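Excluded from the complex is one protein chain; the other protein chains are retained at their positions.
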Amino acid sequence: MDTLYKTDVLRLAAQATGAGKLADATKSITVDNPLCGDRVTFDVKMGADGKIAAVGHTVKGCVLCQASASVIGANAKGENAASLGAIRESLKAMLKQGAPAPAGAWATLATFTPVSGHKSRHECLLLPFEAVIQASSD
Amino acid sequence: MDTLYKTDVLRLAAQATGAGKLADATKSITVDNPLCGDRVTFDVKMGADGKIAAVGHTVKGCVLCQASASVIGANAKGENAASLGAIRESLKAMLKQGAPAPAGAWATLATFTPVSGHKSRHECLLLPFEAVIQASSD
Amino acid sequence: MKVPSQMSFDVEAIRAQFPILRTLVHGRVPLHYLDNAATAQVPEAVLDAVRAHDELRRANVKRGVHALAEAATDAYANARTKVAQYVNAREDREVIFTSGTTGAINLVAHAFGATLKAGDEIVLSGLEHHSNLVPWQLLRERTGVKLRFLGVTEEGRIDTGDLEELVSERCKLISVTHVSNVTGAITDVAAVVRAARTVGARVLLDGAQRASHGPVDVQALGVDFYALSSHKMFGPSGVGALWGRAEILAALPPFLGGGEMIRTVTLEKSTWADIPARFEAGTPPITQAVGMGAAVDWLAQVDAAAAAAHTGHLADRILHGLRAIGGGNRRARVIGPQTMERRFPVIAFAVDGAHPHDICQILDSHGVALRGGHHCAQPFHESRGLAGTTRASLALYNNAADVDAFLSGLDDALSKLT
Partner (left out) sequence: MKVPSQMSFDVEAIRAQFPILRTLVHGRVPLHYLDNAATAQVPEAVLDAVRAHDELRRANVKRGVHALAEAATDAYANARTKVAQYVNAREDREVIFTSGTTGAINLVAHAFGATLKAGDEIVLSGLEHHSNLVPWQLLRERTGVKLRFLGVTEEGRIDTGDLEELVSERCKLISVTHVSNVTGAITDVAAVVRAARTVGARVLLDGAQRASHGPVDVQALGVDFYALSSHKMFGPSGVGALWGRAEILAALPPFLGGGEMIRTVTLEKSTWADIPARFEAGTPPITQAVGMGAAVDWLAQVDAAAAAAHTGHLADRILHGLRAIGGGNRRARVIGPQTMERRFPVIAFAVDGAHPHDICQILDSHGVALRGGHHCAQPFHESRGLAGTTRASLALYNNAADVDAFLSGLDDALSKLT
């Protein structure tokens, strides 16, 4: 009935890819959404090549926030702050201007297309990106 | 055309009975109406009998205020603060509840009956009473 | 509040007066509006009064002598009389129109706050809405007053058992909510007033959640200040009121400066008008106050006891329904009193493993409007280890279909989320 809670989204949230703490994190960042109380922590381990080697996340938030963190957990390896920033902008464009989802590895973000009609929930998807980007910047 | 500015009211204002300063006043009181900037001064000379012997007034105000002061100027002699208070209450009742004007010397107040429909102007008529009552109290 | 088994309350006749209840959510499902604690809807009578004022009597109030100005001034004064009667004020001038409850409490925090000094104490509670907490924190920064907090009982009530310990001779004000916007609990005002009187402190009640449930009697309550919002009591947004005892208000300095609140102004110095004008700087929310007056008229013709019985009955069904939600981690916990004794139909709950915003979103697809989050009562939620709760709040126009939609929608949500 509600297209936001399609099995795809629920499955992504349940998979929780990359959930958990990282013992050898280079940097760990926690961000809050004061509007709904969501809180996301990303631990990031950077490789010698300046790219992300591993991530771990802890999400106290809604299904959308969990699903978004899960997508990041599955795809963050090999990215850096700049490339993740570009992905975030694509996601924003998808949500706010109806742009297509990114191609390639991040194509799973298309799952979130129905969220575009619910402005109050955009932040739920963007918050994990905020955390991982900050955690992978120096 | 406007019943408030009947010749009666204009005549009372123009007569300005009792206008002027009193050299031998017992007491002089100035009151302001902050809403319209009207200012009324009453000088009162009390007789040995505790009754008003003479009044003088200075009005910087509208025609209604002037006319009201003029009625007081014509009739205040022989009154005291208490009796003037009663007259003021009669005037209020006439304006606010449609009560009849006082009988006797103060019957001229009936001239102001049309003011009852204009709440914002009631204060213009009451202000001179306020001044003379304060000036005749001890 | 007792819930009689029989009810004589024609909810459908009430509903017919609220145009918004006929709209379809997402163009598809009927609206089941259970977000009344955030904002209540407006009956036709109020919508009409608002429009009629602007079409027939619109002018600035006070000082104007033309016909429209007199009509507008009269309408504004009548609105004040109506609100004064609704709260049983002794005099009209005890009612000050503000922008809302928040505006009213900030007014007291500044005007009454200006009479306090470092070391004076203000007693609040751990159950307050941010609007009855942050203004006092800001006052603390300005003047060094000390804030002390009554606890909250396990049941979700302000713990008046703390009064004796917290209310000392240094206490100048106790400011608490009349009804909690999270737990629905009605505060034991008599105990608060008693404690305040022993030390000569003032009492402010935040009536935002109480005012929609029928007339208030500030004299019987024995308080000094009462704050309320029009938009929560079926009136327009943009207006509310502070009631205060005349002798107290009359002794306070002004808060906001501007037109109409003065007696005389020179560049060097100004003097202040009498109450209520002293506290109504600038052009007031005239049309909105008139609308609030119409809302109060509308509320006054409702049988408040019958309405309370009606909403109490519906709330009971929600409380039962939440308790019946079954087993495992699908258990719903009501955050507040578990029965309708001494509480209003504002029901917050938490479900382990289901985020309030997900619950609200799924319920929205069923046409049910709920609110999720900390409801501007973050300290209380933190004290329970909760980031947020989901809240269903009822008004007299809610009906059995609203409760059914809520309960079946919640079932759907929990089957998806847990």
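As written, the chain order gives the labels A, B and C, with residue 1 at the start of each chain.
Here is the rule we use: contacts are C-beta pairs under 8 Å (C-beta built on N, C-alpha and C of every residue); 3 or more make two chains touch, one makes a residue touch a chain.
What you see is a predicted model; the values in this text were computed from it and never measured.
Participant: Where the complex has a chain not shown, which of C:Ala67, C:Ala304 or C:Ala400 is the residue touching it?
Facilitator: In the full complex, the listed residue that touches the missing chain is C:Ala67.
Participant: Return the single residue from C:Thr160, C:Ser229 or C:Asn398 that touches the missing chain.
Facilitator: C:Ser229
Participant: Among C:Thr160, C:Ser180, C:Gln288 or C:Thr389, which residue is in contact with the omitted chain in the full complex?
Facilitator: Considering all chains, including the one not shown, the answer is C:Gln288.
Participant: Residue by residue, what part of chain A touches the chain that was omitted?
Facilitator: Interface with the chain not displayed, on the chain A side: 32, 34-36, 118-121.
Participant: Could you list which residues of chain B touch the chain missing from the display?
Facilitator: Here the touching residues of chain B are 1-2, 4-5, 10, 35-39, 60-65, 118, 121, 124.
Participant: In the complete complex, the non-displayed chain touches which residues of chain C?
Facilitator: Listed in rising order, the touching residues are 19-20, 23, 25-26, 31, 33, 35, 38-39, 41-42, 47, 50-51, 54-56, 58-60, 63-69, 99-103, 105-106, 109, 126, 129-131, 133-138, 147, 149, 229, 231, 236-239, 254, 256-262, 264-267, 269-270, 281-288, 357, 360-361, 363-364, 368-373, 376, 378-379, 382.
Simple rule for what comes next: only the chains that are shown with their structure count from here on.
Participant: Could you tell me which chain lies farthest from chain C when each chain's centre is the average position of its Cα atoms?
Facilitator: B
Participant: If you average the Cα atoms of chain B and of chain C to get two centres, how far apart are those centres in Å?
Facilitator: 47
Participant: If you average the Cα atoms of chain A and of chain B to get two centres, how far apart are those centres in Å?
Facilitator: Whole-Å distance between the two chain centres: 80.
Participant: Please report how many Å separate the Cα centroid of chain A from that of chain C, as a whole number.
Facilitator: For chain A versus chain C, the centre distance works out to 38 Å.
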